Structures are given as structure tokens and as C-alpha cells.
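Removed from the display is one protein chain of the complex; every other protein chain stays in position.
For reference, chains read A and B in written order, and residue numbers begin at 1 within each chain.
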Amino acid sequence: MALPPHATLFERIWRRFYLVFCAAVFVFLIAPIIVILPLSFNAEPYFTFTREMLSLDPAGFSLRWYDRLLTYGMTAPEVARDTAWWLDAWANSQWLHAAKNSFLIGIASTLVATTLGTLAALGLSRPEMPFRRAVMALLISPMIVPMIISATGLFFFYSKAGLAHTYIGIVLAHAMLGIPFVIITVTATLVGFDRSLIHAAASLGATPVETFRKVILPLILPGVISGALFAFVTSFDEVVVVLFIASYDQQTIPLQMWNGIREQISPAILAAATILIIFSMALLTTLELLRRRTERLRGLAPD
Amino acid sequence: MDGTSDAPDGLLTTGDGTPLKTALARATRRAKLKAVVLVLPLLLFVLVTFAVPIGQMLYLSVYSPVFADNMPRLSAYLMANPVTEVPGEAAFEALVLDLKDARKNRTHAQVGTRVNYEKAGSTSLFKSTARRLRKIDGPPYKEKLLALKPAWDDLHLWTVMERAAHRHTLSFYASALDLGYDAKGDLVRAPEERRIYGLLFQRTLLLSALIAGLCLLLGYPVAHLLANLPLKYSNLLMVLVLLPFWTSLLVRTTSWITLLQSQGVLNDLMVWIGIVGDDGRIQLMYNQAGTVIAMTHIMLPFMILPLYSVMKTVPKDFVRAARSLGAGPVTAFVRVYFPQTVPGIGAGVLLVFIISVGYYITPALVGGSSGQLISNQIAFHMLQSLNWGLAAALGALLLGGVLLLYWLYDRLVGVDNMKLG
Partner (left out) sequence: MTTIKPIAAALCAGLVLAGTTAQAGEITVVSWGGAYTKSQVEAYQKPWMAKTGHKIKSVDAPNPAAPIKAQVKAGNVSIDVADVEYSDAVRYCDEGLLELIDPAVLPPAPDGTPATEDFIDGGLTDCAVANIVWSTVLAYDASKFKGAKPTSISDLFDVKKFPGKRGLRKGAKPNLEMALMADGVPAAEVYKMLGTPAGVKRAFAKLDSIKDHVVWWEAGAQPPQLLADGEVIMTTAYNGRIFNAAIGEDKPFEIVWDGQILDFDLFVIPRGAPNKDLALDFIKFATGTKPLADQAKYIAYGPARKSSGELVGLYQDGKTRMGPHMPTAEANMKNALVNNFEFWADRDSELNERFNAWIATN
């Protein structure tokens, strides 16, 4: 990647410019995410760095916004923090309520999306599948169709079907939105899949179920897990559908943030955002480890 | 069961004696069936939770029964007698009696609202008329009603009601295209202060194109760098692309609010450096600039990832060979490298464009009024003005455009070649 020694002056300047430009783009990508971390420890109710923060004075920092995530919505936040206080927080804190919902809906919809999506991907990757391309295009379209259109459709449909303002309704909707990701990732792992392995297993006397468990599953597992992660994140991050079909009971974290931004911007949102960023870092790490595992399994070592 | 044997008549048969051709056909059929059985549950699921609801919603753009349902006498009259002038006593009798019933059922305002979609001022006319109908207790209805409310003596109003009496209508599409019907029932352009959807579709397309262009400009060099660095560096840098991709949309939008506010981090920084004065802070948010900046950031990974996966497959030797054959760096890039990355550009640009066209959240939060896209209008009519027919018509137009682009994407890139991360 280094320049050859005979590079012209123009090439050297160009190359310098190219690297600086790339560095600037990386800053553009990551700065907005980094900047929020210190701001969430602001002692003042502002969205900007105070003088104390810039001079690293401890007085400029505090955990009050993280505390607010717990206390917002509690019936008696001011009393001493004994067991009753924590029970109150667990039962009434709006952010905790939203977090519980987000995880519940996220996990349930991921299970639905991953099961149905993996089965379908196995079918779609068979060369015998009729109308393969058209079916694939239909199954991936929830990812492409504007969310507002899916959400309005669901709003009317659910109102009639009695699924509006229910957990089941949201879980089904989120599963539908997550399915394209599962299909894409599982299909991708099946592209390099050697089908003769199935025949080999069968000829050695394995039942189809055993073949699936012992031969297919280990190979597609990384794809399934990364698809499941995508499906989970899709649900965890989704706000438009929730906005249209959820009632207060099913309030999720993104909806809580959306309301927070539109109604009263307090740095508590930054605290929530910071927690979410750490969460996505953990997800990303999991995904990266999975990717390495796939490469190792397929015998593609990094060069 | 796998072995084949030569049958005496020369036909190839399987072990149990079935002709091979039949056996093969059966095996293919069985394999096909297996594949279909695997896909079917999901297909049904997506049909029920996705295709059917959207289809139902789109039907609202042509189906509006509220007038016919609540004004039965007048609707029957209007269906039987085409309106060419303000009609006579029979129509007014039907109108007054229907309106009295509607008032009793508290539906007169809904009917008025339906008429108001095509003729401004009708809601108030229906409401104020219904409130005073008690004064009319018998014929002649026309004379009495016109004495009470002369506004009913209006041909335009009657042609609108004639159209509203039909349960199926194209008038929502007309409104979505900034068109309307004049007094004679001919299609004309809407009055200037109401022509907004053409402008919004245009703005949506322009801003999406701008965002896709910016993403390409920023993403191409970065993807190139990532594709050409040794894997241990590029993996590290890739995290910088993937982290935003995996971070909640709301979080990223919140971040941009803190950065772009006029008292926000960027403006503070510029004031501190001295680029702008404290009272000359730049408005970066609540306008188109806010929408473009935040959305470019959100879409950039969708550009870098497909570009990167294409660039990874371009052999490095090609450019080297071109250079050693005497091509300058620019020529080598333009003639040899660039053409091979075109599929990646197509994939990235289309993907970013498709997603941007239907975007809602970010413009709603940082776009102010000038940075709103067509999705925001759909949401407005869905949740605020509750003109669901118009929302559905706008949605149908948007969906049509997106599906066209999706079809193009499938033709050019192939949906099964979509890669994530």
C-alpha cells in the first residue's frame, strides 16, 4: 500500500490529501458517537461542554442524569434508597419500564424472525426452489419499503384485528421487519456451503434431523446468530411502528427517547444514549468474534 | 435405492424397478416440495403481517364511503341525477333530512370534513347548518335552507358532493398530485398556496440524491483505503464504520442535535476558534442542512459496506500492470480501477437513495420545516389531520417509486447479493 520510491511529487501530495480526507471521514463517522459520552456526565442541564468540564474540574461532572433514568416516573424518588425504593424504581421508573419492554419485544421478535427466517433461507438456497428470485424479493422487501408505509398499514390492520396496543402485535411487526436480515445473513453462509456434505451424511446413515443438527447447523450457525443480532437490533431500534401501534404499556426505549427529544430535551437522554452505545459496542464485538469463527471454519485465515 | 441397474428392455430403472426418468421427476418434485415447505411459513407470515396490511391501507386511497353511508338519501339522488346546476327541491329535501339524521348520530362533521377535502370551508358550512336545522320543519326545503345559509347555492359544492357520493374515488390521488376539480368537475391545478406535494416529492428526491452523492463522495475513498490496507489495520478501521451502523438511530440523531444546535458543540467550537462571532452562530439545525448532515452520517455505512465488498474483489495487479505499461496514475484509476467498482457504486447509491426517500425519524427531529420529507407529510395526515385517504394516496405514490427503484436494484445488483457487515 506504500507508494513506490519513483512516485511523482503530484502523487505524494495526492496521497497525503487522500489520507487526510479519509481520516476526516472517520472523524465524521465516529465523533458524534464519542461526543455524547462525556456530555452525559454533565452536572448542568445543558447539551454542551461547560467551563468546568473543559478544565476537568470534578465539580463539572455528575451522575445525576443516570440517576434520573431511575427516578423519572417513580412515585417517591426522594426517600432513602432502601429495598422499597428499588422496588418502586423497578415498578414505576419510566425508563426501566421502557427497557423491560424493549428487551421483551426484542427477544420475542428475534425468536420468531430467526426461526422462520432460517427455515426459509434453507429453502431459498435450494436450487429446486421455484420462483426463487421473486419470493426472495418479496421476503426482503420489508427492509426496503418505507417504515411509515408499513406502520400505517399495520395501524389499520391491527385496529381491525384487535392487535393494536398489544405486545403480540408489536412482536409480530418487529419480527416481520427483522426477517430480511436473517434471510440475508443465513443465505450468505449457505453460498459457500458444500451440498455434497449433506449427501455424505445421508449415505453414512444420518437421519435428516441429525444431518441438520450435526452438519448444517454448525456451518450456518454464525449466519443465524448474526442474523438474530440484526433482527434484535432492528427491533431494539425501531420507533415508527411503535409510535403508530403501541400504547403507553408497550413504550420502548426508542419511543421514550423520541418523546424526550420532542418534548423536553434533558441530558437524561444522553445518559440513555451512552448506555445504548456501550450496548452496541458489545453487540459489535460479538459479531466480530462470530465473523472470525466463520472464517476459521471455512479455512480462510486472515492474511 | 440409489443404485441403478440395466433393465432388460434397455430402460434405465432404479433398484425397485421404476423407470429412472419417473424417479428423477419424482425426486425433483419432492425436492421442490421440500424447499417450498421450508419457505411457506415465512411467506404466509410476511403476507399476513406485511403485504395484506399495506394492500388494505392502499385501498383507502380510492375508497371513501363516509358520505354515502351517512347521507343515504342525498347520495341516492346524486347517483341518479348528474349535477349540471344547483339542483331543485328534491335534492334539498334529501340534504336537509340526511343532515338532520347525521346531526342526531353526530356524524355531520365527518361528512363535512369529507367534502372539505375538495372544497375548503365545507366543514364549517355543514356544522353551522346542522346546528340551525331545527328551524326547518317542512317544505319548501330549498327556499328555507338558502335563506338560512346562502352558501348552499353553489354549483361547485354540489359537484363535489356528487363525487363524494361515490364510494370509490380518485380525488385523493388528484390532491396528492396538487390537482383539484373546478366547479364544472374538470381537473385543474390546485390554488397556489395549496400546491405542496409536488414540491415535497421534488424536495425528497433532490435531498435523497444529494445525500447519496455526499455518501459516495465520502465513502468511496474510505472504502478504497479499507480494501487496500492489510487486514489487521482495515479490521480496526472497519470498527469505526460499523459502530455507527450498529448504534441506535435515535442515539445518532440525539448526538447530531447536541452537535448542531446554535448553542451546540460545533457552534461553540467555531466561536472559540473565531470563525464566527458569538452573535453570528450558524443555524445548522431545524432546516435542510440539519436533515442532510444527519442523514449523510446515518447512510454512510450503507455506502461504504457494498463499495468495500466490491473493491475487495478487484485484483491489485490490474492497476499495477496498467502503471507498468505506462499509464499515469489518473489514467490507471479512471480506465482500469474505477470501472471495476461501478457495481459497488450502483449498489451503494441505490441502497442509500431508496432508504433516504422513505425516511421519517431524522427529518422530523432535526429538519425544522424546510427539511421535512414526504414521509413526514404522510405521518401528518395519518396522525394529525386524519385525512387517511390522502395519506394513503401519498403513500401509494411513494411506495410505487420505491418499488421501482427496488426492482432496478434487483436487476442491477440482485437482492440475494445484498451483504451486511
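Here, a contact is a pair of C-beta atoms (placed from the backbone, for glycine too) under 8 Å apart; a residue touches a chain by one contact, two chains touch by 3 or more.
Note that the coordinates shown come from a computational prediction; the quantities given were computed from them, not determined experimentally.
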{"item": "Selected from B:Thr13, B:Thr49, B:Thr123 or B:Ser248 as touching the chain missing from the view", "value": "B:Thr123"}
{"item": "Contact partner of the left-out chain, one of A:Trp14, A:Tyr46, A:Trp85 or A:Phe103", "value": "A:Tyr46"}
{"item": "Among B:Thr84, B:Gln263 or B:Ser324, residue touching the chain not depicted", "value": "B:Gln263"}
{"item": "Footprint left on chain B by the chain that the document does not show", "value": "105-110, 113, 116, 120-121, 123-124, 127-128, 193-196, 199-200, 261-263, 283, 286, 368-370, 372, 377, 380, 382-386, 388"}
{"item": "Where the unshown chain meets chain A, residue by residue", "value": "45-47, 155-156, 158-160, 162, 164-165, 247-249, 259, 262-265"}
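In this text, only the chains that are shown with their structure count from here on.
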{"item": "Separation of chain A from chain B, taking each centre as the mean of its C-alpha atoms, in whole Å", "value": "23"}
{"item": "Contacting residues of chain A [partner chain B, same complex]", "value": "1, 10-11, 14, 18-19, 21-22, 25-26, 28-33, 35-36, 39, 46-49, 116-117, 119-120, 122-124, 126, 128-130, 133, 135-142, 144-150, 152-158, 172-173, 175-176, 179, 181, 184-185, 187-188, 203, 226, 230, 233, 236-237, 239-240, 244, 253-254, 257-258, 261-262, 265, 269-270, 273, 276-277, 280-281, 283-284, 287-288, 291, 302-303"}
{"item": "Residues of chain B defined as touching chain A within the complex", "value": "2, 28, 31-32, 34-39, 41-43, 45-46, 49-57, 60, 218-219, 221-222, 225, 228-232, 235, 237, 239-244, 246-259, 261, 263-265, 268, 297, 300-301, 329, 354-355, 357-361, 365, 375, 378-379, 382-383, 391-392, 395, 398-399, 402-403, 406, 410, 415-416, 418-421"}
